[in-house]
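Okay, structure first, notes after.
Only a single protein chain was left out; the remaining protein chains are all shown in position.
Going in written order, the chains are labelled A, B and C, and every chain counts its residues from 1.
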Amino acid sequence: MNERIVLDVSHLTLHGKSSASVTWWGTFAFMLLEGTGFALLIAVYLYLESLASEWPLGAPPPDLGPGSVLTAVLIASLVPNYLIARWAEQENLHKVRIGIVIMTVLGIVPVVLRFYEFPALHISWDSNAYGSILWALLGLHLTHLVTDLGDTVVLAILMFTRHGANKRRLGDIQDNALYWNFVVATWLPIYVCIYWVPRL
Amino acid sequence: MTARPLRLPALAAVLACGGCGTPWQSALHPGGAQAGGLLDLITIFTAVCGIVWLLVMIVTLLTLRRRRAGIEAPLPRDEGTERRPRRAVQAAVATTVVIIAGLTLLSFFVTRGLTADDPQALVVRVRAYQWWWEFTYQDPRPDQAFTVANEIHVPVGRPVRFLLEAPDVIHSFWVPSLAGKQDLIPGRSNEITLVADQPGVYRGQCAQFCGLQHAHMAFLVIAEPPDRFAAWQVAQRQPAPEPATDEASVGRRIFLARQCAACHTIQGTTASGTLGPDLTHVASRRYIAAGLLPTTRGSLAAWTADPQTLKPGNNMPMVPLGSDELSAVSAYLTSLR
Amino acid sequence: MSVAPEEPEVLDRRLDAAALDRRLDAVWQTPRGLWAALATVDHKIIGRRYIATAFVFLALGGLLAVAMRLQLARPEARVMSADRYNQVFTMHGANMMFLFAVPVMEAMAVYLVPLMVGTRNIAFPRLNAFSYWMYVAGGIVLWGAFVFDMGPDIGWFAYVPLSGPQYAPGKRADIWAQMITFTEVSALAVAVELVVTIFKQRAPGMSLDRIPLFVWSMLVTSFLIIIAMPAIMVASTSLILDRLIGTHFFNPAEGGDVLLWQHLFWFFGHPEVYIIFLPAVGMVSTLVVTFSRRPVFGYLGLVLAVISTGILAFGLWVHHMFVTGLPRLGESFFTGSSMAIAIPSGVQIFCWLATLWSGRPVLKVPLLFVYAFLFTFVMGGMTGVMVASVPFDTQVHDTYFVVAHFHYVLVGGAVFPLMGAVYYWFPKITGRLMSERVGRWVAGLVFVGFNLTFFPMHLLGLAGMPRRVYTYPAEMQWGSVNLFISLSALVLASGFLLFFWDAFRSLRHGIPAGDNPWDAPTLEWATSSPPPSYNFARLPVVSSAYPLWDERDALSVATGLRPDRREVLVSSVADARPEARESSPRNSIWPLWTAIATSIMLVWSIFTPWAVVWGSIPIATALIGWFWPKGVPEDDA
Partner (left out) sequence: MTRRLLILAGLLALAACKREQREVRLDPPALDALDQVALMPNGIGGAPPDVLPALGRPYETNAYQLSQGKRLYGWFNCTGCHANGGGNVGPALMEGWWRYGPDVQSIFASIRDGRPHGMPAFKDKLTTEQIWQLAGYVQTIGTYAAKTAAPTRNDEMQSRPSESRGPAGADIAPPSR
């Protein structure tokens, strides 16, 4: 077919930022589908609660300690997370390197705390449906903590290699920060469900 | 429902030659008011939807009136010519909305009409097991309650309230000639109320896939005049008759001594197992093994001898019996009228 | 920082057509050889594999259907045992839904959407490769299990408690649950790719009102997948946890609930129907436009109908549970919403009819299938209105009436358009036309065979025959109708056989097609048949919804991309204004390793929960290999 050139795109950037980047939209789509998964699991929790004669079933409400500390850590982590996204936006590699190390540590702490959370539930996954949904909620969120931690660790290593000083990798830092916000945001309703709904 | 005259004779004819010769398990051959009302609803829906479908098909065929043999250049875009189709499409959509709304309302009112409670209803507890049915006729006096399996009798004209329970997996209680179906779900209690208006034998069948022998999980509902029903009830409350022949009493001895009694109950004997159907009056029922075989001495013997060939996977084991033993047991079972 | 990209000599505008083709092909091609074939991320190659694999599963599922019809041809037949029959009907349903219908629609989109929106590859091409391998692995797991007498026997819907730990011994139900995981991972991955491709990689100028209708349908379908499929993931994971580590999600004695399964399953299961049907809507719209030789009537109405169908799809799930004893008032609401979905479907039908009415229809084979579709699908829609009514449904639920209904909707509504689409796009994919003469026979045999097979099932259902029975007693007198159905099924099967034969024959011996054999208006026909590895030498720029009709002399294109790396244009969501020249990943073997590692973990986890821990180590390793930068020009930013 004959062609007629009507547009020159050579002036365009080689890597779009945020909504001009495909990875940003990919991250967004994955957050949508995983968010649906979380929402459904929370719906299952509330559904089982609505059927039960007493709630929690056959156990005292979970201890508030480990879960609340974890919630505090996650909320606190939003500050460096915001900063690292901004530094990446400004292409300040030095600050990004500091930030990613901090975020790695802040990624490890919740994973460790999570292992104090499970015993604080006072119920096992195979005791009854209440135990099952609690473990499932914590477990699903744990897999998100672990995968995001893995992502952060790999990016941290990457930042100290020759690939670090690349807008594309700094874009990855931003996407990772976006995803961490999601991991924190999904935790809050789960926290309320697990720890406060039984106390209502 | 007053819409019975609407039933299209043509439709009925088509459906009759559709192969349902013995109309004892068919939504098209109602034996009670509910199934009758549902058939009216089915008929109205079929008629309305059929007419709509026909109209759409006529238009579809008419679109071919300007067909071309080969691919031509695309038609020029002209907004002016779109006005007539636009009106037609708008009218069609509006008609669709009206029809849909009408059918929804109709469906809603029929639903309301079907759920009437009657304190005079006979109450029967249904427990569906893999792959048979247990029916317990409730009675305020506990000693008057009795249990049968795979066949129930109901009085014509009196509502029967079935309390539906499933101890193992999900089953579905469905007697199409009397009413729609209702699931029996572990951990939940459902119920359904039926009325048979015409005496007759209606067949029901499990309608929810429930494992290996889902296909062989039928039961009969026998609607009879109230006096005959009362007589049946009295008979069913009796313990099993004493064996009348020597062979039958040998059969009873074998039945009680061997594995049979561990699973089956025969009132009036020591057999009190609850894992299989109650056999107190098994020979009074028309079928054995949940609709598998008509009750005869031969079928009882065949079933006892080799249940896994006749209904593979069912929970009755093959009890090793010699041919004399088998003959005696079948004689005894045949005497349990 | 990498080499400054703005050196003028690497921009495509300096090159003549031949030199540009040569340089682009060097960058985009998939070299010969097994390794390269395994490592390719070309959406056309993966799309072709996807389509071919899906049709293999269609054929296998069809064989199962024939086997079932053999068993049901006569009462109390013993062609196969009850156990085998239960596996066969479960396999038929699971295979057709999870391994054929959803994947084949996504496969068509994987091939076509990048071409239709005028880009060079799908977004996240490596994820695309991964999704294909996961899909194949899921199919192998399911069919391998079936061959070894380990096939699931719990129905494609796997209702608990029958599928639960107490009533489904062995690993059969676990196989079903893991097959779900495989296919959902792959379906979700493709959905994400399609959403991003459609949102961000459209040709400059392709604003929302110029998107081809098939692409619109795939966009809505992808969102349906993203929102519906997590429900089945949650459900099947809960089931496998109940079965393997003793959780109690579905155990009523310990606070679980049996109906919870049905809610979760149908919250996925009903949108699933539209996940299969909406792509077919897009196909029909495409075929109707090309073969009635005019733009579609009511573009906006069609788009809104597709979107509202997608939204309504989430409000219907309870109509699969009308006989479970839920409160009547709630059921009436779901009757209303189920009926309401007939309205957007009506809008679609009327718009197509208006297009055909005012057009000049050309009865080529693809349009024949559209007419077959209209005949059958409208009937399926009518029975759909019937089963949406609670009282009506109590009589026909779980009977052959419903079997007839959903085959009318799924085969009539989705497979007929799909077959039309295959006849239509076959020349684009292979460069050769399928036979017009054989195609007429195929359409006739399939159409007649289908209706003779499935119409009588309506009557069987009303006459009391339940679904999922491996046999029925002779005294029920369903025998003659069943025999008729079984014989008709052979006619239907012969139609499909002829279809496969025609496709095979045409691969080598079909008439060479040329770029645009149907004089169609959308961008996929603007390139050669089959398209080059880079799809378009210069990316098209559009100013209408029918670019090839509105600019018949020459295609408007953009220039200024680098030919020395894989580069695509990223454009804005609403008005497709170019925003960036984004790189597209090169071929990579890592998606295959990741898929293998994931498959091992998933199958292993049926046997021990620790597989999730140990099995994720190789997955993580493979993922690092996948994402670690290789210092290629595509890393430039």
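In the analysis below, contacts are C-beta pairs under 8 Å (C-beta built on N, C-alpha and C of every residue); 3 or more make two chains touch, one makes a residue touch a chain.
Because the structure is a prediction, the values reported are computed rather than measured.
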Original post:
What chains on display are touched by the one that is not shown?
Top reply: A, B, C
**OP:** Identify the residue among B:Q144, B:S189, B:S272 or B:Q308 that touches the chain left out of the display.
**Re:** B:Q308
Original post:
Looking at the whole complex, which of C:R23, C:R69 or C:R172 touches the chain that is not displayed?
Top reply: C:R172
Original post:
Which positions on chain A touch the chain that was left off?
Top reply: 126-128
**OP:** Could you list which residues of chain C touch the chain missing from the display?
**Re:** 83, 148-150, 161, 164-167, 169-172, 242-246, 248, 250-254, 607
Original post:
Considering the entire assembly, which residues of chain B contact the chain that has been omitted?
Top reply: 186, 212, 257-259, 262, 275, 306, 308-309, 312-313, 315, 317-320
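Methods note: only the chains that are shown with their structure count from here on.
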**OP:** Report, in whole Å, the distance between the mean C-alpha point of chain A and the mean C-alpha point of chain C.
**Re:** 30
Original post:
So, what's the distance in Å between the C-alpha centres of chain B and chain A?
Top reply: 52
**OP:** Indicate the residues of chain B shared as contacts by at least two other chains.
**Re:** none
Subject >> Residues within chain A bordering two or more other chains >> reply: none
Subject >> Contact footprint of chain C on chain A as seen in their complex >> reply: 1-16, 19-22, 25-26, 29-30, 32-34, 36-37, 40-41, 44, 47-48, 51-52, 57, 125-133, 135-136, 150, 154, 158, 162-163, 165-169, 171
**OP:** Please give the residue numbers of chain B that touch chain C in the complex, ascending.
**Re:** 14-15, 18-22, 25-28, 35, 37-38, 41-42, 45-46, 49-50, 52-53, 56-57, 59-60, 62-64, 66-75, 77, 81-82, 85-86, 88-89, 92-93, 96-97, 100, 103-104, 106-108, 110-111, 114-115, 130, 164, 168-170, 172, 174, 176-177, 179-183, 185-188, 190-191, 203, 205-215, 218, 291-292, 312-313
Original post:
Which part of chain C faces chain B closely enough to touch in the complex?
Top reply: 81-83, 86, 155, 159, 161-162, 167, 252-253, 257-259, 291, 293-295, 297-298, 301, 323-325, 328, 331-332, 335-336, 339-340, 342-343, 346-347, 349-351, 353-354, 356-364, 371, 374-375, 378-379, 382-383, 385-386, 388-399, 456, 459-460, 462-464, 466-473, 475-481, 518-519, 521, 546, 549
